[in-house]
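Part of the complex only, each chain left as placed.
Letters A, B and C name the chains as they come in the text, with residue numbers starting at 1 for each one.
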Amino acid sequence: MADNVYKKVELVGTSKKSYEEAIQNAITRASKTLRNLDWFEVKEMRGAVSKGKVASYQVVLSIGFRLED
Amino acid sequence: MADNVYKKVELVGTSKKSYEEAIQNAITRASKTLRNLDWFEVKEMRGAVSKGKVASYQVVLSIGFRLED
Amino acid sequence: MADNVYKKVELVGTSKKSYEEAIQNAITRASKTLRNLDWFEVKEMRGAVSKGKVASYQVVLSIGFRLED
């Protein structure tokens, strides 16, 4: 097995429903332009409020993917 | 546009169902006494256990709101 | 009331559905061998990705339980 190298990029996903959906939204967007997505780490969780309701859940993710040679 | 000033308060919301509901509970309570709630940041996630089950999800939030002049 | 002593152990729960379920999975497993589970703290949230989808939610928990004399 070769000594792989990975890159990490930082994305912020948002969702009106939940953090899980916000994560999936970021992963979906990342997979449009990046291959070999492998794992993610949650760095920060935030949100916006409007009229006494949570208007969006926001999650800062660090996403790791394997670089091809 | 004026140079706004915001205040941040720290609340702990709890819920028997999910972190999203615990956040909404804290926001709902905050909006009883504070106006112009704008955003929140998740500072800590904890919970209580009872008889091998999660008894409550607890989330420490920092909530920001705009101060009026 | 006596001066109790508690121990904390670190577990990682996983779930294909949500962080709440990943937490419950870790608590369920812990309660097989430990008594007096009392609270937990979320230390880290991560996940695995496969084919552009979140394949598993992973949560690192610190779980506290009371030691018996």
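Just so we're on the same page, a contact is a pair of C-beta atoms (placed from the backbone, for glycine too) under 8 Å apart; a residue touches a chain by one contact, two chains touch by 3 or more.
Quick caveat, the model's predicted, so the values are computed rather than measured.
> How many copies of the chain make up the whole complex, given that 3 are shown?
12
Definition applied: only the chains that are shown with their structure count from here on.
> Mind checking the centre-to-centre distance between chain A and chain C? Centres are C-alpha means, answer in whole Å.
22
> Counting only residues that touch at least 2 other chains, which ones in chain C make the list?
18-19
> Residues of chain C touching chain B in their complex?
Where chain C meets chain B, its residues are 18-20, 23-24, 27-28, 31, 37-42, 63.
> Flag every residue of chain A that touches chain B in the complex, lowest number first.
Where chain A meets chain B, its residues are 17-19, 44-49, 52-54, 57.
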